[in-house]
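Handing you this structure, nothing more for now.
Note that one protein chain of the assembly has been removed; the remaining protein chains are unaltered in position.
Moving on, here comes subunit A:
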Amino acid sequence: MPVSWPARVTAASSGSREGAVLGELPPGSEASTVPPAASGDSDPCPTLKPGAKSNCIIVSARQRGNPILKFVRNIPWEFGEIVPDYVLGQSTCALFLSLRYHNLNPNYIHERLQLLGKTYAVQVLLVQVDVKDPHQALKELAKMCILADCTLILAWSPEEAGRYLETYKAYEQKPADLLKEKVDQDFLSIVTDCLTSVKSVNKTDALSLLSTFGVSHLLPIRVQTGPCHC
């Protein structure tokens, strides 16, 4: 079973049959022969390569019926023929794994990771913790992620998992300002903050320097401490 959540196995008969058909095909190849079943995407969806731009989250057909898709509400999504489960941006992708499924099919995720290789800069392994005692499995997954260069993200509910997918897509272009230390937006604070990024300068130094020189004279002090490798 290629589906990565057990609910799918016991789902409606049509769904599971389709899943079985899909499972016999190597994901990504010969994809065009499978008719798109979802009503939402009637136009033939392009086979997306990493690097292609899109406003939507691209969802692999093997994720059809995954309950977390119900919780991707703030960002549009569409099915597409892709190697990972979700493409969340030009250089971001995600594989989804339910721990309950992982416990039944421990080899599944190995194969998926091997298939994926290292095509994307950020490869998220989104794990839904839905078993009672997840610790052993999580330890194995943690080691696997370090070997396979994946970012391990845990979610404890489909809502949370869906929210992670949304957030990855929504924050694709977001600068890191949110994570940085807040600096007052007046001139002096900025200059001080800027100058103190040079290790040998502290706050008082910065102010006294500034009162003696203008900014245009000050900036080149950087040159002495370390030249640009431009």
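One rule holds in what follows: contacts are C-beta pairs under 8 Å (C-beta built on N, C-alpha and C of every residue); 3 or more make two chains touch, one makes a residue touch a chain; residues count from 1.
Just so we're on the same page, contacts and distances are computed from a predicted model.
Peer 1: For the chain that is missing from this picture, which UniProt protein name fits: "DNA repair endonuclease XPF", "Aldehyde dehydrogenase 1 family member A1", "Proteasome subunit beta" or "Steroid receptor RNA activator 1"?
Peer 2: "DNA repair endonuclease XPF"
Peer 1: Even though one chain is hidden, which residues of subunit A still touch it in the full complex?
Peer 2: Those residues of subunit A that touch the unshown chain are 73-74, 91-92, 121-122, 124, 129, 134-135, 138-139, 142-143, 145-146, 149-154, 156-157, 159-160, 163-164, 166-168, 170-172, 174-176, 178-182, 186-188, 190-191, 193-194, 197-199, 210-211, 213-217, 219-220, 222-223, 225-230.
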